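The other protein chains are all here in position, but one chain of the complex has been omitted.
Lettered A, B, C and D in written order, each chain numbered from 1.
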Amino acid sequence: MLIAQVLLNAVVLGCLYAAIAAGFSLVWGVLNVINLMHGSFIVLGSYLAWLAYNALGLDPWYVLIAAAPIFFVLGYGLQRGLLNRVIAAPVLVTLTMTFGIDLILSNSMIKVFTADFRKLILDPPLGVWQLGPLVLPVDRALVMVLALALTGLLYLLLRHTRIGRAIIAVRLDRDAARLMGVNVNSVYASAFGLGAAMAGCAGVLLAMIFPISPLTSSSYLGKAFAVCVLGGLGSVPGAVAGGLFLGLLESFGALALGPEHGTTLSFAVLIVFLLVRPHGLLGKRGFE
Amino acid sequence: MTEVLALESVSRRFGGLQALQDVSLRLHKGEVLGLIGPNGAGKTTLINVITGVHRASGGRVMFQGEDITSRKPYQAARMGLARTFQIVQPFPELNVLDNVASAALFSQSGLTVAGARKAAEGHLEFVGLGSVSDRPAASLTLAMRKRLELAKALAMKPKILFLDEVNAGLNTAEVEQAMTLIRTLAERGLTIVVIEHLMKVVVDTCSRVVVLQNGRLIADGLPHDVVRDPLVVEAYLGQKYAKLAQQFAQGEQR
Amino acid sequence: MNTTTLLEVRAAQAGYGQVNVLWGVDLVLKQGEITSLIGSNGAGKSTLMRVLSGLVALRSGELHWEGIRLEAGATPASLLVLGIAHVPEGRRLFGAMSVEDNLLMGAYARKADRTTIRRDMDRVYTVFPKLFERRAQAGGTLSGGEQQMCAIGRGLMSAPRLLMIDELSLGLSPLLVDQLVQSLQLLNREGLSLLVVEQDVVTALELSNTAYVMDTGRITHHGHSAALLKDPAIREAYLGSAYA
Amino acid sequence: QDVVRFGAPLPLTGALAPEALKQRQGYDLWAEESNKKGGINVGGKKYRVEIVYSDYQSNTPRAVQTAERQITQDKVDFLFGAFGSGAAKAASTVTERYGRPSIAAAASSEQVYDQGYKYLFGTFTPNSTLTNPLADIVKTKLPPNSKVAILARNDLFPLSIAQEMEKSAKSRGFNVVFSEKYAINTMDHSAALAQVKAQNPQWIFMTGYINDLVLLRKQMADQRITAEVVTMIAAPAYKEFIDAAGQGAENISSASWWHPALRYKGTDIFGSTENYVKAFEAKYKSTPDYAQASASVAGALFQMAIEKAGTLDPAKVRDALAALDVMTFWGPVRFGPTGQINSLQPPVFQIQKGKPVIVFPAEAKQGEFQMGVK
Partner (left out) sequence: MKLNAYFLMLGLIVVAAMLPWTDSAYLMRLGTLAAMYSVLAVSWTIVGGFTGYPSFATAAFFGLGAYTGGILVARGWPLSLAVLCAALLAFVLALSLGSVLLRLKGHYFAIGSLAVVEVLRELANSSTELTGGGMGLNVPMSSGGSIAATASLFYWFMWALLLLCFLMARWIERSKLGFGLACIRQNEAAADMIGVNATLYKSLAFGFSAIFVGAAGAVYAAWVNYIEPADVFDVLLSVKPIVMALLGGLGSVSGAVAGALVFLGLEETLWRNMLEMHSAALGVLVVLLLLFLPHGLVSLPRRLARRASGASHD
């Protein structure tokens, strides 16, 4: 029974992880940028949901509709205005740039929102489903479904649209993509904007479950990293697979070795995974 | 003639694709072997298997009587197997001299950095890049890079030299210069394997030609015979070329 | 033969960073013609092509399309819409994309519907059956010659009016060069204009109607290909002693 | 007028910021109160109190640097300890090295004080003084051999108090069926909680700082975990915890080093507990809890020791502190041989109807211990 409950928890958690990582994976796999701002975007999304709920009484799932364009524009602007100027430079330069911008972002968030942990407490609460001996909090279930829907949308977008193919082409060869008539700058910025939108939306959803504070951004970032490695870079199905895998690993790791070892185990497995399957569970070399 | 390299039914798969199938081949010291075949026939793959870049999925590679099937590329290099890349691979930030010096330095033991540079100068002169030795490799034109690639391979004091399309992209005059270089090397007794689509080069420099198609050897013989082989004509040369070759051969006989 | 001018460049100067590569180049491409561009290594042939496709900006000089002057700073996207496609030196395939996706990228700038694109793709596959065999393989793992086919096929997918191919025969087997030349001539008869850079001078001059010879950033000769093929100076410089 | 400078390295930003801000309120209140009365009387001369704050961002190594910088750069005469057992312990190496008396206003673990340091004092009694009375009360309510589950943050204070809890529980015949730690920054406790639930314990004991415990409480509810007794340390005393946990706070029990409902008559600057609470409410419009009161009393104790020593000489003030035996609004104060207070009886309380209600000791008791946490 315990096993079944842990399994259920793990799957739910895994889907959340997938939503956390999908945008990060996209930006990393496609733009070849490790976006250290990703965690802050998520937190910012959570604040958006929190503000909307407390100030306007808007439920998070409505906020989702607004968050996507807002964060898209934010990401698009940051990429166009700052990152794009060093996009041709080696990986480390763009990484450092996102590190710098993230310092600004997170410090500003602390200034504006303080480091206090906030909670978005839905009133009335959504309650808990009792499925026989198993329990499933309704908010988690809802977030899981919405998160999966979001990732699914992203997948369709990348897979079956012109812009999706263009994003991949630009990643592989800028000049050749230009020759195909792709507006490279706008594709880069769009990809980054998509990544940011995914992060923002994930943040909105997670606000229903996790406490909100600028300080949590690094844990989100850490999860995103792990998911990408486990699932494979730049691939949406990979993010889902990686997320589920991480969820399982952490939950059963905690069960077997004690709660504080869940993360250790997942990182140890991560190293092993890197060595035997550097492209992750579902990753092709660098994109989907 | 001593045998330096022997392939014993070497095979290599990529997923569902059989890139090489039971290739058996012997190479003797001092030979200049032409390796030709249609695009995608497996020529580059064959070199990659011999030099350890890819592992053979079946068969053995013997070098001077020793089994080197599972050698790593750097080990193969140190044993005297040098190759040029079909798509040139210089160290872009190093200057031309250091590109060549690096080849000398790491393929042989007992050289110092200074010694390797000294040795490199000679090779650069030989390929005609002496005047650009301090330019970064990234700034060279294609023809120069191809020659740089050759100089690097030579600096490794190879026992066998694999030239993968060193002439592609060169104009006719430049090709002639390159052929002169290859012939000089052959005269010095170096064993050379030439992959080339320019039949003129193959016919004029090789002492023997083998033909790969779909991963299998389909012909082996003297250049003039091979280019007249109907199988080869059909798979690789085309009628137009065959006619040209015919004229050419007749011209030579006259 | 229709002789309206398609693309014309006048007094073009262009280069990279501090260095100038083109020093006042004039070149006229006529509708329905195959033009070849030959010259020694580093002469600036590829650079000129990049100028014509908008990859490299003109430093001075003018670009005209069907008699209308194009604004400075034309991008590849805008030129592609006019019908100019460029198969670049070094092929520049999207290495991790499948052959088929590479071809689809060629049609990126087109506003055509799926069936038209599908039809054009089938045509490319008829010209290069090998590509059809390898259509699901990643571009980067193709053999050298297969990559060349894929690059040319990708260029064709934009349904261009003018196709520019840098280093046409590079790495292709003699048989394939033959077939390619025939295919290009066929496409040409159907109305496609071509600009071809080709190291094999004989092939270049046999394929083209008009030819330009370039040396250190300037056009040194131009005229009918057949005439140039007979010109002793050209033979001496580009065919080497054996052919002189 | 002359000033005497006190250094207060605090985690004003970062994870521990909410608690650091409380401490700052406590220090400020004392400084204001003291200066209102003319300052500290040092051998007949009045010195104004000045507190130098610096933020170490909830980052322990920075706390050490900050403390050192306050001594060497800001030239403070005395220091308050950094927040929490971990940082206070780390920073105490500096004050010891420089020979500056320092009072830790938020460090209760014995591991902080057992280093043989002479200049370190603390206002909190050891962790066992919380767990023992708790276990005593619960013992009277639950059948013998009841099951206890303990979940602790992997951090100095929580681990230390969890160890004490385990000891207290075992020695009273409880059956400790689960005792695990969770990593700092854990956001999802569902795996650990599922295990707790599977054990079906009567008493659940959880430790951590406020953010951890709010989260744990919510996720317990998500998993429909209930127990006869749920104890959390150290957060339920804070109004912020009660607000954040809402209904979930009901019947959560805890213990703390001080409670505003206590009634001590002190000789310190604030006088009685009542006076202190009144002064605090006047200034901040809210009721103080132990985090604020501890900071204020640390200041008040410094003042008493300095006035007694009649000098600002660090060594003399240190001796005066060590010899202190006074009554304050915080309770009777005497520092034991390690420098930690050993003269207090911390109250046990429970959240009832959204208010902390003292259930022990008898003299301060406000209500009965209630069973059942849903």
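Here is the rule we use: contacts are C-beta pairs under 8 Å (C-beta built on N, C-alpha and C of every residue); 3 or more make two chains touch, one makes a residue touch a chain.
If you're wondering where the values come from, they're calculated on a predicted model, not measured in any experiment.
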item: Among D:G38, D:P61 or D:G173, the residue in touch with the chain that has been omitted; value: D:P61
item: Residue, one of B:R26, B:R78 or B:R183, that touches the chain absent here; value: B:R78
item: Where the unshown chain meets chain B, residue by residue; value: 51, 53, 72-74, 77-78, 82-83, 85, 89-94, 98, 102-103, 105-108, 112-113, 152, 156
item: On chain A, residues whose C-beta touches the chain left out of the figure; value: 28, 32, 34, 82, 85-86, 89-93, 95-97, 99-108, 111, 218, 222, 225, 228-229, 233, 260-261, 263-264, 267-268, 270-271, 274-275, 278
item: Chain not shown, touching residues in chain D; value: 13, 54-55, 59-61, 64-65, 68-69, 71-73, 86, 89-90, 93-94, 96-98, 111, 115, 153-156, 159-160, 181, 183-184
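To be clear about the criterion, only the chains that are shown with their structure count from here on.
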item: Chain nearest the global centroid, as defined over all protein CA atoms shown; value: A
item: Interface with more contacting C-beta pairs, comparing A-C to B-C; value: B-C
item: Chain centre separation (chain C, chain D; CA means) in Å; value: 78
item: Chain contact graph, described as a line, ring, star, complete graph or other shape; value: line
item: Touching pairs - complete list by chain label; value: A-C, A-D, B-C
item: Chain A-touching residues of chain D, taken from the complex the two chains share; value: 13-15, 17-18, 58, 151, 154, 180-183, 185-192, 194-195, 197-198, 210-211, 214-215, 218, 221-224, 244, 246
item: Residues of chain C defined as touching chain B within the complex; value: 38, 40-42, 90, 130, 134, 137, 141-146, 148-149, 167, 170-176, 178-179, 199-201, 237-243
item: Contacting residues of chain B [partner chain C, same complex]; value: 14, 17, 36-41, 44, 86-87, 141-144, 165, 168-176, 197, 199, 235-241
